[in-house]
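Every protein chain but one is kept in place in this view of the complex.
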Amino acid sequence: MFAQQIVNAISLGSVYALFALGFTLVFGILGVINLSHGGIFMVGAYAALLLLTRFEIPFWAALPLAMLAAGLLGLAIDLLILKQLRKRGAPHLMPMIATIGAAILMTSLSQGLFGSETRRFPLDLFDQESFSWGPVTIPVLQAGITALSVLLMLLMVWVLKRTRIGQALRAVAESPKAASLLGIPVERLFHLTSFVAAALGGAAGILIGLSFDAISPFMGQPMLHKGIAAIILGGLGDVRGAVLGGLFLGAAEVFAVTVLSSEYRDALSFGLLFLVLLWRPQGLFGASATRSA
Amino acid sequence: MDWSSWWDTYSTLVLSIGVYGMLALSIYLTLSCGLLSLANAAFMGIGAYMSAIATLQFEWPFAFALFLGTVLPAAVAFLIGIPVLRLSGVYLAMATLGFGEVVRVVLLNLDITGGPLGLNGIPPLTTWWHVVLALALTVALLQALRRSRIGRAFEAIREDETAARLMGIATDRIKLLAFVLGAAIAGLAGGLNAHYTFTLSPGNFGFESAVDILTMAVLGGIQGVAGPLLGGAILTLLPELLRGLQEFRMAANGLILIAVVLFMPQGLWDPARFRRWRRSRGTRAEA
Amino acid sequence: MRTFLTSALLALSGFCCLSVASAGDIRIGLAEALTGPASQYGVPIRNGFLLAQEELNAKGGINGNRIVLVEEDERGKKEEAINVYKKLIYQDKVLMIFGPTLSNSMFAAGPIAEAAHVVAFGTSNTASGITDIGPYVFRSSPMEADVVPVTLKAAIKRLGLHKVGIIYGNDDAFTKSGYDVFRQALEAQHIRVVDTETYSKGDVDFKAQLTKLKAEAPDAIVCPCLAEEGANILIQARALGITVPFIGGNGFNTPKLLENAKTAAEGTIVGSPWFDGNPSPENQRFIAAYRKKFGSDPNQFSAQGYDALFIVAEALRKIHLTGQLAQDRQALRDALPAIQYAGATGRFAFRPAPLHNGKPGGYDADQTPFVYIVKNGKFALLK
Partner (left out) sequence: MLKLEGLSRQFGGVRALDDVTLTVHPEQVYGLIGPNGAGKTTVFNLVTGLFPPTGGLLEFDGRSLQGVPPHRIAQRGIARTFQNIRLFQEMTLIDNVIVGMHAHLPYHFWDLLLRTPAFREAERRARARALQLLHRVGLGTLCEELAGNLSYGNQRKLEIARALASRPRLLLLDEPVAGMNATEKNEIMALIRSLRQDRLTVFMIEHDMRFVMGLCDTVAVLNFGRIIAEGKPAEIQANPAVIEAYLGQEEPA
């Protein structure tokens, strides 16, 4: 059972990690807690569902198209809302409230358009196989999600550490003002970040929709909570930390179920968040810098 | 439509306007010294449960129940405030959010709170004058604070905490005061709310309500006590006013939020804007 | 600000009487969650009512009077449920009210109707204590306490249970009351509970809990869950190699479960007054009409809403409406308890709730639930 629980922890954690990846990226670069990330996550799932069922597009094409849709939505939020607030130098409270508004808007619109029923992707899309290895069972799709979130994390870390765009992004994260003095096109990088983060959020929505029976207009809210916990555990704005934070959160929850009782599982994750903020506001895994990539 | 049938229909709405006004004021208090705390829904919940348990299970007098519902959240705020208020900005917001979730899960798992079923059959004790009195006391308290050294200290801390400390202001204590008073007001509002809605469940005090309360204050504006009251009233009325939109009712709510943040960053009630108007009118009068 | 408030209140008071009523209309309030998460139950309920209204009016209504449903969205929130109730009672002057969707909302709104001496008729409230509010509160949804013991007995007979595991949502009034009832029934039948696991609303991954359950090797898993989580739980349980059958509560009783869980649902035992495989002509007619009107399958919630309007129609036929609102409301309340009806959910009668603190309560549903099992992707009666 213990081995199986470790597998469960990794699979649950990688779901959180995948969501947290884009979420933390926006905070790291834009310095904004984008509370509409849960909404984008939901829209991504619906976009893919629509493409698959209404337009009958094959999955390999629907995935990037839905990610594109989510990304464009993120870009629109940046251009229409966050950019305006940046121009004005609004205090950090303002983007939070505006993105809450955007999340409410998205939830309400998709409820009006798609109804409030929980839906799922056509079951025959992927085989729901799992492979067994001794006492341990691993669903194939879950393994895929885990692999994908680790892959995306490695990709993001590589981009941030090794490429020129990454260098520029890190400069922006450090200080947008200084970066623009260095001739870095800060605004364009903000747009890019918003797009990429939202596309990642959309991908998370699609993948979760694939492995669970979970597509509903309200799917974003609980995930947003977990995402907040994950990125704080990992250190706000830290890409590597977000994934580690997500995995840690998954492990903590599974541990809570296994060793304690499942009733206090949620209290554990938010209690952890609370304690981490008090003792290590930079996160469990980060060094001292909080906004570094 | 005559008065009594109007009152029959809308009395709960009117009580809600008052109670949500108090909640918006409770978060205004912390915002006015620069603290973004999302714990007020949890404090409201603690106050609501405390006072409902007092009347429902112990059959204590309503006034005493409300008193307990005010004091208990304040005491909790005092205990968590000491460590939590060292944080600022987004970190404080997230920590208080986490605290709120912990409170929700605890309410969900205690026996005395009725778990997920909550408390039902709470006696209908809240009448209009309770709300008016509580609201008046809250406003009087906040106004008294505002025009005193404590109110000035709030403002100074919001603008520049370091400078405020160097002016001899014990910022830690002042912030704790705002946090604790905010919790007390939220708790009182919760106690009142419990006794005109007759039922409580942990879900009433989660993230969504925390956000609602914050939104009211920001929508109305936090330049004075009138703003949060206005914001509370509007967001309480809005769902009723927008009934015609049906499924898209909440979409309008979201749009309004975005629009206010974008186009009226100081909120609807903005004395500076009014002053500008008055001044332009004044110069015209002189000419 | 004052002018704003005044105009807002004026606007509010102007909201009444949007629909023009003709003299012979019977106005009945319908307060359901049409938006927000609870709308996944509220909307099917509303659809059931709309269908019943259409059918009743097509047949000439009640003694020639049309039934007019005054529909309001209560969003699954207690304050809104109260506001909607007050609006329906005092402004729209309805004869009685159906809804609200969630038990918690009924706990908030019920006392309002009780105080105004108006019938509050819940079709989806299963929590215990609802009818303690008072003699004006009725419900057509059988309590879990009536359904679960029957289900359990049938399951024991079929499966020969000795020990079971439980998984349920512990932050939801519906699933928690289901759990409470199951636990009592299990105790009464001397079945050992080897492990109890919980989850929260919105969870999608239940593997940690299921792995723990699997380790205890129960004969069956009791799952008082809603269908959303239920389908995920079934699928993940099978993926983890749990082969024992599941026993569900009321929430499992929806075609959605089969649609989403597919083969993972095989062998699941569910008890409920309604299921789509019930061959009674009333039920099959209802299912066909619903599909035609809404293009989707009905569920238990729509069936209960559908039947509820017919139950009230029976009562209305028995009384003479005078046009004096208070008198008519009282007459309806007095006529309802005696109504018996056979509809999509089978034979229906009311049963007075036991005294609560020495005071009379309202009326619960008195129905015999079916127990059925999922076989070849379909619900079939368990014999």
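Here are some notes:
Just so it is clear, A, B and C label the chains in written order, and each chain counts residues from 1 on its own.
Criterion: a contact is a pair of C-beta atoms (placed from the backbone, for glycine too) under 8 Å apart; a residue touches a chain by one contact, two chains touch by 3 or more.
Quick caveat, the model's predicted, so the values are computed rather than measured.
Looking at the complete complex, one finds that the omitted chain is in touch with B.
Only one of B:14, B:106, B:150 or B:264 touches the chain withheld from this view, namely B:150.
Among B:79, B:112 or B:163, only B:163 touches the chain left out of the display.
With the whole complex as reference, residues 141, 144-145, 147-150, 152-153, 155-156, 159-160, 162-171 of chain B touch the missing chain.
To be clear about the criterion, only the chains that are shown with their structure count from here on.
Taken as a contact graph, with one node per protein chain and an edge wherever two chains touch, the assembly is complete, since every chain touches every other chain.
Distance between chain A and chain C, defined via averaged C-alpha coordinates, is recorded as 36 Å. The residues of chain C that reach two or more other chains are 35-36, 170, listed in rising order. Residue numbers of chain B whose C-beta contacts span two or more other chains: 108-109, 247, 249-250. Taken in their complex, chain C has these residues touching chain B: 1, 4-5, 8-9, 11-13, 15-16, 34-36, 72-73, 75, 78-80, 82-83, 86-87, 89-91, 103-104, 107-108, 111, 115, 127, 129, 132-133, 170-173, 175-177. Partner chain A is touched in their complex by these residues of chain C: 35-37, 39-40, 43, 170, 197-205, 207-209, 211-212, 214-215, 227-228, 231-232, 235-236, 239-241, 256, 260-262. Looking at the complex, you find that chain A touches chain C at residues 1, 4-5, 8-9, 11-12, 15, 108, 111, 115-118, 120, 123, 128, 130, 132, 137, 139, 208, 212-214, 216, 218-219, 221-223, 253-254, 257-258, 261-263, 265-266.
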